[in-house]
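Complex shown without one protein chain; remaining protein chains in place.
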C-alpha cells in the first residue's frame, strides 16, 4: 500500500480520495474547504494544515483542480510551489482537465527535479467517481504509466495509456469534442423526426440499431421520456453540466488553434454550447441542448 | 410463397430480387438495362418486355429507383402509370430513398384505387443487399406493415415499423443525417489527436470505450490502417459513396425546410459533403471526408 | 399610360398598386381581402369581383403572392388559371419572391400561349414599397425587360436585369442569403467587442471605415442605440421580419440543393434564423439575431 497525498476535494476529488482510502492506502488530503476535508477524513484519511506538509512524505501526489492556472500555481509557484517540497523519486498524478501545454510544462519542471509526472484526466462523472468506475486517460512515459496503473485502478475501471506527457489531456478533449458533436447531431436528428410526425422512441430504436448508433443516442438519450434514469427524463438535472462541456470545448478549441487544425463541427458545437450556457442553461445537463432545436 | 414484381435492378435492386428468388418466391423483374435483367433471370426470375406486364398478376410490387420523380412517374403517369394496371388488393413496396412527400402522394393515390403501399427505404449498402442483411424502415399502417414483413425478411435482417406513410423515408434521412455528423465529428477528433502527436489506433480505442463511442468510430473508422476491411484502409474504395451521402443529405435538408426545423450540424455536414464531392471525391467512400481535415 | 391588373394587395402589393395609380396608369386590382381592395380603390384603382375579370383587358398583369404554389395556382390552374384568360401579347410581371423553378415553369407555359413573362422580385421592404424606391431584380429576355422597365420605374428606383427567366429569383435569394450572413457576422463582431469592453458606437465606427464595412453595420446596425431610426433602436419592431428572412433562406437552400452548391455560411445562417424564429422571435426585425449572441 502506498503513501498518497491528495489535493483538491471537490465533487470529483472527494469520492476519488475516499476510494483510495477504501483500497487500503495511507491518504493525506488537503483542500481550502474545511468541510470537504472533514468529509474525507471521516472516511479514514489524515490531513495537514497546508498542502506542503501533506506532500512531504508522499510517494504519490494526486491533484484534482479546476484549471491550468491552478495546477501551474500549485506546483510551480516560487518557494511555496510543491516542486520544492516533493521527495525526489515521487510520482505526481494530475487528474485535472486542463490545457496540455500546462501539463507538459509542469512535467518538464518536475522531471528536472527528479520527480515523475503523468497527466491523467478522467471521464465518467461524479457517479463514476463514487463508484470507482472512472476512465483515466494517461499521458507519460511507459515507465511512468506502469508506476501509476495500480494506484489509478483503485479509482477507475479503464486506465488508458494515451501517449507521452500531455497526451492524456489531448485524448480527453478529443473525446469530449466528439461527444458534444454526437449530442448535437442526435438532438437534431430526433427533433427532425419529431417535427415530421415520428415517435422519439421508435426513431431512437431504429437509429440505435442502424449506422446512427452512438453513445448519446444509445445510453444517454436527450429526448425526455425515451429512457429512464437519464437527465433528460429528470428535467435535465444531474449528469454533466453545460458549463463543464463549454469549458472542455474551450480547451478543445485551444488545442485546435495551437495545431492550426480545422474542426468545423467542433467549433460550431462550442458556439452552440456557449450560446446555450449564455441563455441561462449552464447548470443543466449537457443533453439539454436538445431544446435548442425544439419547435 | 408470393407472386412478386420487382422494378429497378441496380446495384441494390439486383441482389435484393435474387434473394427473393432464393427464398422461393415467383419473381418477375423489369429494368431498362437488359444486362441487369439477364443477371437476375439467370438466378431464376422471369421477365416481361415492360413494367405493366410484370405487375399485372403480382400480389406484391417492389420498386427500387433513384429519385422521387422516377417513383412518381412509374406509378402515377397517365395511362402507362402502374396505378392503372396493378390488381386491387395488391401491395406496393417502394424501397427507393426519396422525399417523403412523394411517398405520401403515391400512397394516397394508390389507396384510392384499393392498392396498399409502404415506403421501405433500406440501409446496409450493396454488401447488405447481397447478404440479405439490409435494414428496412417501413412507413405504412399497422396492417400494411404486417402484410410486408415476411416478404422483406427475405431481403433483410431488421424490419422496422417507423410510422405511417412517409415515416420510413423520414427515419432514413434522420439516420443518415446523423451518420454524416458522426463521420465528420469522428474525423475531426481523430485528426485533432494526430496533429497533437497521438496515435490513431490508441485514440480510437480510448474514445470507443468512452462517451465518444459511435458507429463510424467503432466499426467504420475513417483513418487509414486503424481497422482492416473498411474503405479507409482500401484507399476509400467501395462502401457508401460521397455522392450518395450528398443525395441523402439533400433529402434531409428538404425535410428540414418543409418542417422549418433547425439543423445546424446537419446543414454544415451537407455543405462539407457537397464541397468534398465538388472537388472530385464523389465516387469515394463517405469516410474520405477524413482528408478534409488533414494537415 | 397602360392598362394594368394587379393581383395580391398585401403589405407590399397595396402600396405598389397605389404608386401605379399615382403614376397615371389604369389599374384594376384584386385580392381576397375586401379591406385590402377598398384601400387601393380609394386611391383611384378599379376592381372586379374576381381575378379573371380583372386581367381580361390588361396589357400588364402584376402579381404579388406569398409562395410558389400560389403563383402556380393563379396562372396555371385548369380552366380558372389566368393563362386561359390573359390576352395574347400581354406581359405578366410576377413580383412574388418564390422558387425560380416555378418562375421558369410559369414563364414557359405562358410563352406557349403568346404571353410574355418576367419574374421581378423586389427588395426594399414596406418602406420602399410606399416610397416607390424598391429595387426590382428582373428575369426575362432583353425584349421582355425593355417592355416592363417603364412600368416598374413607377414603383422602384433600381430596375436590374438579372438574366433570363428565373434569374430575378436567383439574384434575390443570393442577395438575401448574403444579407443574412452580413447581419450575423456583424452581430457576432459587435457582441465580441462588447464582451471585451469596447463601446458599440466606437467599434461600429471603426469597422464601418475599415474592411468590415457592410450594409447591416453601416445603415442598419443591429445593436440598440448605435443608430437612430433603425429597428434595433425600436425594440426590433418594424423592418424585415425574421419569419420572412427564414422563408427567403429556405428558398436559398432549395436553390443550393438543386444546383448541389456548397453554402456553409448560408446554411448555418438558415439554421440560426430558424432557431431564432422557433423561440418566439418570428415577428421581430431580422436584426434581432443580435440577441442570440448576448451574454
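Note that the chains are named A, B and C in the order they appear, and that numbering of residues resets to 1 at the start of each chain.
What we mean here is this: a contact is a pair of C-beta atoms (placed from the backbone, for glycine too) under 8 Å apart; a residue touches a chain by one contact, two chains touch by 3 or more.
Note that this is a predicted model, so its numbers are computed, not measured.
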- [ ] Specify the residue from the set C:51, C:110 or C:137 that touches the hidden chain.
- [x] C:137
Task: Contacting the left-out chain in the complete assembly, out of A:65, A:115, A:275 or A:289 - done: A:275
Task: Touching the absent chain when the full complex is considered, from C:221, C:255 or C:281 - done: C:255
Task: In subunit C, positions touching the absent partner - done: 100, 123, 135, 137, 158, 160-164, 166-167, 170-171, 173-179, 181-182, 184-186, 188-193, 195-199, 202-203, 205-207, 209-217, 220, 252, 255-256, 258-266, 268-269, 272, 292-293, 295
TODO: With the missing chain put back, which residues of subunit B would touch it? List them for me.
DONE: 264, 268, 275, 278, 292-295
Task: Interface with the undisplayed chain - residues on subunit A - done: 246, 250, 253-254, 257, 260-264, 267-268, 270-272, 274-275, 277-278
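What we mean here is this: only the chains that are shown with their structure count from here on.
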Task: Whole-Å gap between the CA centroids of subunit A and subunit C - done: 51
Open item on the list: Two-or-more-chain contact residues of subunit A, please, as numbers and ranges.
Closed with: 264, 268, 292-293, 295
